[in-house]
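Other chains of the complex are left out, but the ones given are in their true place.
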Amino acid sequence: MRLLVVNPNTTETMTAKIATAARSAAGPGTIIDAVTAPMGPESIEGHYDEAFAVPGVVKAIVAGATAGVDGAIIACFDDTGLDAARSAVAIPVVGICEAATHLVSPLAHRFAIVTTLSRSIPPLEMLIERYGVSRRCRVRAADVPVLALEDGASGALAKIEREIALALREDRAEAIILGCAGMTDLAADLARRFDVPVVDGVAAAVKMIEALCGIGLRTSKIGGYAPPLPKKYLGAMADFAPRLH
Amino acid sequence: MRLLVVNPNTTETMTAKIATAARSAAGPGTIIDAVTAPMGPESIEGHYDEAFAVPGVVKAIVAGATAGVDGAIIACFDDTGLDAARSAVAIPVVGICEAATHLVSPLAHRFAIVTTLSRSIPPLEMLIERYGVSRRCRVRAADVPVLALEDGASGALAKIEREIALALREDRAEAIILGCAGMTDLAADLARRFDVPVVDGVAAAVKMIEALCGIGLRTSKIGGYAPPLPKKYLGAMADFAPRLH
């Protein structure tokens, strides 16, 4: 099984960290192709950055599907471009927020997402509403920029630990989801330290795609994810939109 | 007051029709700048097309805000790029689905959206959930491609009328929202024919932006719509993402 992991944040060190996490989570027969999105902002912090990351994510996933990967993962916690990618290909595609909420569900009644900046709380609240867990989940921000997670000296870890402690005490969270792909290397230590499940979305997504591919499940092609219709394009975007027809 | 109306569908005849509708709805002191998005697909039918329309919509709205317009309207019924555009500028920005659901709310307990293709039903169901009217609204598709609305001989009107009749009879709808910017010229006749409110999103959005601007209300700049942070970009998208800093 060959899986594509796309990092929508165009920062290579972050992609390398994600690749390591994905490979560590992958089963023995799974090959991980980790790529940085071919275009877009260095980090995604809120609605605006997401908009300009989507075309690169879709392009990368269509390229992967054409090259024969069996499933694809979008490794940014706002699940950048998820519906568009899913429409474009038949292989299963999951986002890391989506995968984390699905895998934490059987482990805990209530849980909390600890993300980076507070501006990301509203988009994540929309996602958990969509994924059906809003009654069980609170979103917290550690006030850590995404790229500070690439810098060991930033003090990010302490801020994340503080929010986890608050979530366990004040929100009655029974488990924690790390709300940024850049936190992927922290999950194991935090789980030991707090003695509760700490879910990293990258690992969760690898396992969820392995699960889907392992039993031959692919995206439905009737309804909202029907294959895109052929379209004429105006301007440069024609060069970025994958040629599907 | 000067308002920008952006057509995310890059089809000039459709923009012209939208411009006419917007000017017809506008108050005496309102100037309408109607533009076609500078890049993207000719029509937006589902998640995939939307993804490649967003950058052009944001670019056009940032350009408009820089040029001094007082508010902006996104004239595609999936409210293409709404959150990203809203984050990028301080002027109010509304989508036509959003505006239509807000303006129909005081007129009817239940209502129906009649859109184009069935693949657009799921994205619109997500929108009405977000806008808080899902319990009161059903989404129906007339099985009419967006660009068929530009073609008088396509039989589109009859199909739309059939869905309206079904909505009134089977869904207990008390009012109708036309679920595509390309239907903007049909509202008045359909309202007369069926004797219920028929809301065109383009007209609704013009009035909603006039309302917000008229009393000095602008987008909140704390929280989820805080101004985007400066970012380095990889690849061509840097040319399309507006320079905000």
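Brief remarks on what is shown
Each chain carries a letter (A and B) given by its place in the written order, and its residues are counted from 1.
We adopt the following convention: a contact is a pair of C-beta atoms (placed from the backbone, for glycine too) under 8 Å apart; a residue touches a chain by one contact, two chains touch by 3 or more.
Computed from a prediction, not measured in an experiment: that's the story for all the values here.
Taken as a whole, the complex in this structure file is built from 6 copies of one protein sequence, with 2 shown in place.
One rule holds in what follows: only the chains that are shown with their structure count from here on.
The residues of chain A lying in touch with chain B in their complex are 10, 36-43, 45-56, 58, 81, 83-84, 86-88, 118-123, 126, 129-130, 145, 223-226, 228-229, 231-241.
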